[in-house]
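Note that one protein chain is taken out, while the other chains of the complex remain in position.
In order of appearance the chains are A, B and C, and numbering begins at 1 in each one.
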Amino acid sequence: MTNQTLILIQCRDAVGLVARIANTVANHRLNIVTMREYVDEPANRFYVRVVCAGKAEDNAQLAGDLTSVLPAGATVTVNPPQQKRLAVLVTKEHHCLGDIIVRHFFSTLGAEVCCVIGNYDNLRAFTERFDIPFHHVSHEGKSKEAFETELVETLAPYQPDYLVLAKFMRILSPAFVAVYPGRIINIHHSFLPAFIGANPYKQAHNRGVKLIGATAHFVTNDLDEGPIIAQDIKPVNHSYTVKDMVRAGKEVEKSVLSKAIALVIEDRVIITGNRTVVFE
Amino acid sequence: MTNQTLILIQCRDAVGLVARIANTVANHRLNIVTMREYVDEPANRFYVRVVCAGKAEDNAQLAGDLTSVLPAGATVTVNPPQQKRLAVLVTKEHHCLGDIIVRHFFSTLGAEVCCVIGNYDNLRAFTERFDIPFHHVSHEGKSKEAFETELVETLAPYQPDYLVLAKFMRILSPAFVAVYPGRIINIHHSFLPAFIGANPYKQAHNRGVKLIGATAHFVTNDLDEGPIIAQDIKPVNHSYTVKDMVRAGKEVEKSVLSKAIALVIEDRVIITGNRTVVFE
Amino acid sequence: MTNQTLILIQCRDAVGLVARIANTVANHRLNIVTMREYVDEPANRFYVRVVCAGKAEDNAQLAGDLTSVLPAGATVTVNPPQQKRLAVLVTKEHHCLGDIIVRHFFSTLGAEVCCVIGNYDNLRAFTERFDIPFHHVSHEGKSKEAFETELVETLAPYQPDYLVLAKFMRILSPAFVAVYPGRIINIHHSFLPAFIGANPYKQAHNRGVKLIGATAHFVTNDLDEGPIIAQDIKPVNHSYTVKDMVRAGKEVEKSVLSKAIALVIEDRVIITGNRTVVFE
Partner (left out) sequence: MTNQTLILIQCRDAVGLVARIANTVANHRLNIVTMREYVDEPANRFYVRVVCAGKAEDNAQLAGDLTSVLPAGATVTVNPPQQKRLAVLVTKEHHCLGDIIVRHFFSTLGAEVCCVIGNYDNLRAFTERFDIPFHHVSHEGKSKEAFETELVETLAPYQPDYLVLAKFMRILSPAFVAVYPGRIINIHHSFLPAFIGANPYKQAHNRGVKLIGATAHFVTNDLDEGPIIAQDIKPVNHSYTVKDMVRAGKEVEKSVLSKAIALVIEDRVIITGNRTVVFE
């Protein structure tokens, strides 16, 4: 994006929006390379992601000019910060964290891991090998409120753009989620058909599923609800033990979460209601 | 399978079963080409599918000799009928039926479609183009019991080996299912995560799923439960309307059902509890 | 598309094209629903597919107004014919033809199969069951030139929009291809890694590939070259015989060709050089 301008807009839908936006961009002597838009018709909302060749001379001026031609209440973002800051929350499982940190180390994550917080301490050694701060914030012997207050205070100095729940096994309260609205990404196992409740892999094994899946989503009020960002599956068969299924599940969790992070930090994902628009 | 012998066995697990079976087969001067076995440890059940080069001189004698070396209660099948007879039950949707009948016509189904029964009449013209009997058995104005009795009576003269519910939208009672135990194959949409209740595609759209799936399974007591035979998915995205999702779903339903039928009629699928063993 | 306007444009790239197009569309009081564009930078070509809510009052007027704001030499198409006419060319294999014709019969193909031409006669019975004309144009005892002349003459009265080579095993000359430029769709087996020459499935088996693929593409001068429209694969393993691999290959050929046909007849595919842009 070194010599490009990225524009993100959402607003009430109206006739001629694309023309108004394209005219404004042309007046700034920027050439549109790709433009992806989506109209959520039931919600009457318009979303667009525009990539232009050339750097805007004045981002604020361009944003202002765009706002002036759009319906009232439009959100216009010109060149959002590219180097996002991620805080990663974990419990005990390492598979997602490992992938994220290696990408961070080799600068292929497209974002910076500013810290890792674990409600257990066992991923400290791995994290610290990469000179990333690790904080152990235990949930034990605390109310949810006290635990989450401690999380918020630990996170605050890092000013993360996004929280990544990389197999963080605590359910977050709506109060916590409200601190990072639309900015918490979670990875969740998923099954065809789905199994709710304790030990989903055991249930999936007992039913003899032939696919194991994973879903990355934004966290809203419930841990496992919220707008879906990415999903994928891996085939399994009758010879898989519960342990084998867990292992297959980890592989797919890891790759789905990494894909979701990449989409989000490239500003390709927009939340509309309980869905996402993903301009891949 | 023209010059081969297929042996299917299930019995209580015990030490030395493979040796006893292999010895018996060798005594009949048959050479094992492939042998696939599975032990369901919690259930203490042993399952094996053996393909031998050469035709057994006497199927009954071989089956008897095998039975004599196995634990009491073993089920031994030598060279099950290869040309299975399928009855297909439909409602209004044609996508699964079309695929099955074309395969039947070109003799690539590996089975014979002996009849099609619809609770609506609209797939008659297509079916009859292929000289396959079509019966319209309406459910309207009848009790479920009366409807199912009519189904059973319509099916009886065809003596089908399997019933294929190719988008048959009536829920069958346990009494009906008991007439064809382990011999009814259904195709069911599936989602990640799953949506239960009315209009699942609408629900899936509202949640913004990124995958649409399908599950083929044996029917036990519930229409959408029972041991899973095959599953697959197709990727979708935010630009799919509900109608587009339905269309994508039909493609995957069609291919998953065809795959499940192929596996079943080649005697590769064994039911163990609420799971299947699939010797692909 | 009943109450929509579809606009397809390709032209030399220039600054402000999106603005000019969007303004023109807005002047016709049409609201853009989706707009997908692509710039082939090395070729300096601009491609766009616009769907508007509402029917243009005058297609020719809209096309003219668009042309007047675009660089010289632009190609502008407003509301191309929706019910394309397909001629299907076959040899002996039925799997792709069967799928196409069933979709035609149930009006889910999105196009009309106007005729089937076989260089063998064995798919006549199937085709004629659906009241579709079948022509046997044998290649035997004829020069390629004579054979192709006969094909052209047989096709002419049907005025097909596209020819679909549904496992048509004759190589077409550049002279024939020039009669239907960018309008011939072929399906080709593909392998990882690829095998060229006689009996590719035998070669693939000998090498022990773990995937079998298929590629649908436009035909240019060579049968197996030309811009790729769609590709897919199926996993296989060591237990697959050559025959099993052929069978798996047919499944994937069938689904890839159907997907490619759907994309083309919905005017979602644009040829640029030896590539396609697919606005899925």
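Odds and ends about this structure:
Going forward, contacts are C-beta pairs under 8 Å (C-beta built on N, C-alpha and C of every residue); 3 or more make two chains touch, one makes a residue touch a chain.
Everything numeric in this text was worked out from a predicted model, so none of it was measured.
The omitted chain makes contact with just one of the residues C:25, C:101, C:151 or C:209: C:209.
Touching the omitted chain from chain B are residues 15-19, 22-23, 25-26, 29, 31-39, 235.
Within the entire complex, the positions of chain A that touch the omitted partner chain are 34, 94-95, 98-99, 102-103, 105-106, 108, 126, 129-130, 239, 251, 255, 280.
The missing chain lies against chain C, touching residues 38, 190-194, 206-211, 213, 215, 224, 227-233, 237-239, 273-278, 280.
Simple rule for what comes next: only the chains that are shown with their structure count from here on.
Both chain A and chain B derive from one sequence, and where they touch, over half of the residue numbers involved are common to the two copies. Chain C has its Cα centroid 37 Å from the Cα centroid of chain A. Multi-chain contact residues, meaning those touching two or more other chains, occur in chain A at positions 38.
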